[in-house]
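Removed: one protein chain of the complex. Kept in place: all other protein chains.
Showing chain A:
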Amino acid sequence: NIDPESLLPKLPSPDELRPFPTVCANIFRDHQGRVRSVSVDPTGTLVASGADDGYVRVWEMLTGRQLWNKKLSDDEAVDVVTWRPSKDTAIIAAAAGETVYFTIPFGLHTVNPEIEQASREVLDSGFGYQANKPTTETNINKEPTATWSRPSTSLTNDGVLLTASVRSTIKVITWHRRGDYFATVSPKGQSHAVAIHTLSKHLTQLPFRKLKGLAQTAQFHPSKPIFFVATQRNIRSYDLSAQTLLKIMQPGARWISSIDVHPGGDNLIVGSYDRRLLWHDMDLSTKPYKTLRYHQKAIRAVKFHQGGLPLFADASDDGSLQIFHGKVVGDLMENATIVPLKVLRGHVEKGALGVLGLDWHPRHPWCVSAGADGSCRVWC
C-alpha cells in the first residue's frame, strides 16, 4: 500500500527558493515598434535595448529613465544588442541588418574618462592591425568575409566608432567571456551563417562553412575553448583549438529558437518555436534530461542567471516569462534540480508576438524583458 507519489523525490517549494523575480518593478517605453533585444550592462546599472524602430536606447535599470539613444539605421531593425562583457570598457555591440555597430555611449555615468579611453583603444586597435596585415592572407582576391570600418561622422559623433558588416542579416551576437572574440549568426547566410570575429584585430573567420542545417544561434563555452552552434534541430559542440566536432545534442524540438549554456559548462537549455523548453545535461546524454512545456506559444529566448543564483528563465510569444530554479550539483551522480517558480505576465501580445528577448542582472535576482508591444520590463 505504498503511495507511488511518496517514492518521488520531494521538490522544494518555491517559497524556500527565494530570491527570484516576482513583480514588475519598471516599464521602459519609447520604442516605436517591437523591442527585439535587451542587455544589462556589466555594472548592473544600465539596460540597453534594440528595436524595430532602428534605435538602441539605454535605460537606468532601477528607475526606467531613458538616458541615451541612437538611431543606427533608417530602414533596418536593431535585432540584437549586447554589452561587451567587461567592466573595464563600456561598449555596446548592436546589429541592424548585416552590420554590427560598436558604440561607446558618451555621457552615461559609467563612461568616465578612463573607461572612455580604454573603450576607444579596444575598438581602434584593429585599425592598426589591419594596416600592418601581411598581404599573404588567403582571401586576397575574394570578397572579404567581413568589412570593418569607421562609420560616418553623424555616427562617430555619438560614439558609434566601429562597424563590422557581413553578407547577411545578423540575428545573434554572442561574446566570448573575455570580450575579444564574438560570434555573429546570420540564419540566411548559408556558408557565411556563423562568423567568429576578433575585435582586437578586426578579423573575421568562417569556421563552419559546411554546417548541416540552418544556423539559428551560437554560444561560446563559459570556460573552455568550445563553441556551440544550434541549427533548427540540433546543437553541435566544437573544440575550437583542435577544430573537431565534439557532440551533437538532439533536443527533439522541431525548430530551435534559442540556447544558453549553464555557467558551469556542462548543462544547456534550449527554447523552441514549438513551445518546448529543454534541459540537456551534456555529461549524461545527447537527449534532453527534462522537457518543460509551460507556454501556449513559441519560446523566443532562454537565459541562465550568470551571477551565481540558481535561476533560469524563458520568454514566449504568449506574452509571459517563466522563472525556474535550476540547481546544478557538481556530483556526477546527482541530476539537476529544476523547479518552476513564477510566471511573469504583463507584456501584451502584438501581431502574434509576445516577449522576444530577455536578460538577467549580473548579480541580483532581477531580469529584464523585451516585448513586441514596444516596452521593456524589469522584474524584481
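Please note the rule applied: a residue touches a chain if its C-beta (ideal position, glycine included) is under 8 Å from a C-beta of that chain, and two chains touch if they have at least 3 such contacts; residues count from 1.
Keep this in mind: contacts and distances are computed from a predicted model.
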| item | value |
| --- | --- |
| From "Ubiquitin carrier protein", "Ribosome biogenesis protein YTM1", "Cysteine desulfurase" or "Myb-like domain-containing protein", the hidden chain's UniProt protein name | "Ribosome biogenesis protein YTM1" |
| Among A:H109, A:K188, A:K212 or A:R254, the residue in touch with the chain that has been omitted | A:H109 |
| Candidate in contact with the missing chain, chosen from A:G64, A:P151, A:P207 or A:P222 | A:G64 |
| Residues of chain A (touch criterion as defined above) contacting the omitted chain | 15, 18-19, 23-27, 29, 43-45, 62-65, 67, 104, 106-117, 120, 157, 159, 346, 363-364, 366, 377-378, 380 |
